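FYI, not all chains are in this one, though none of them got moved.
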Amino acid sequence: MSYSQFKVRTEQPTQFVNITASCRECVAKSGVLEGVCVVYIPHTTAGVTVNEAADPAVVRDIKMMLNKLVPARGDYTHMEGNSDAHIKASLMGSSVHVPVNSGKLALGTWQGIFFCEFDGPRTRSVSVQVIGK
Amino acid sequence: MSYSQFKVRTEQPTQFVNITASCRECVAKSGVLEGVCVVYIPHTTAGVTVNEAADPAVVRDIKMMLNKLVPARGDYTHMEGNSDAHIKASLMGSSVHVPVNSGKLALGTWQGIFFCEFDGPRTRSVSVQVIGK
């Protein structure tokens, strides 16, 4: 069991940041050989997802479609003007969980872990709890 | 490791109920100091999400957008007439997972855990498994 946090600095309103290397470091530091790596986002206008890390066009297309499905302006009642960011955060989710096998993140060949900024630019935190032994 | 369940009574067809206090109680009862709190919904027309608990307009806007994206009436084949509720349940997800740090739920400043009713009113169950030690 090992809890850690790291920072992510975003530069755009909507931005997917590949945080796989930082998550791998948390797993290495934890010393856990078998278990699960829980990546948790303690924010309400950002989320996290696992998807393709090879071609940057993939996350560009995910962002484009989320902006199309949930437009920035609409019949929103939340006065801060970032309701779309809250909704996208819930659609992506607040955590992802990758198995740890033989001390390594058991990601698929093309997979990476992406911090999903929906109301940037901001300095954000990511919490990582590695469960196992 | 500690498994518990509690009930949620909903009063509306679509309703987000803040269950953070009940989840905190499950963590306190478990005695777990370091780990993860898994909140699981054993229903197929309800989900769970983490989002802003400060301004109720945020969850109102999430509900509004989900109802817009997935209308109650459409080309559905499921005869019970609640296909939209099943779809929204899968979009929000059946579980959320919040790190437990120093015996406390490590939620972000503005975060709360919301039971998402999509086919109410009903009496629902929420399962909580606190993992760790």
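We just call them A and B in the order they show up, numbering each chain from 1.
As a working rule, a contact is a pair of C-beta atoms (placed from the backbone, for glycine too) under 8 Å apart; a residue touches a chain by one contact, two chains touch by 3 or more.
Just so it is clear, the structure is predicted and the values come from calculations on it, not from any experiment.
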Next on the checklist: Taking the 2 displayed chains as a starting point, can you state how many identical chains form the whole complex?
Outcome noted: 3
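Here is the rule we go by: only the chains that are shown with their structure count from here on.
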Checklist entry - When the CA atoms of chain A are placed over those of chain B, what is the turn angle between 0 and 180 degrees, to the nearest 5? => result 120
Checklist entry - Between chain A and chain B, what is the gap in Å from one C-alpha centre to the other? => result 19
Item to check | Touch list for chain A against partner chain B, complex | outcome: 1, 3, 38, 40-44, 69-70, 74-80, 83, 86-87, 89-91, 93-95, 97, 125, 127, 129, 131
Item to check | Parts of chain B lying in touch with chain A, wherever the complex brings them together | outcome: 34-36, 49-52, 55, 57-58, 60-62, 64-65, 69, 91-93, 96-99, 101, 106-111, 131-133
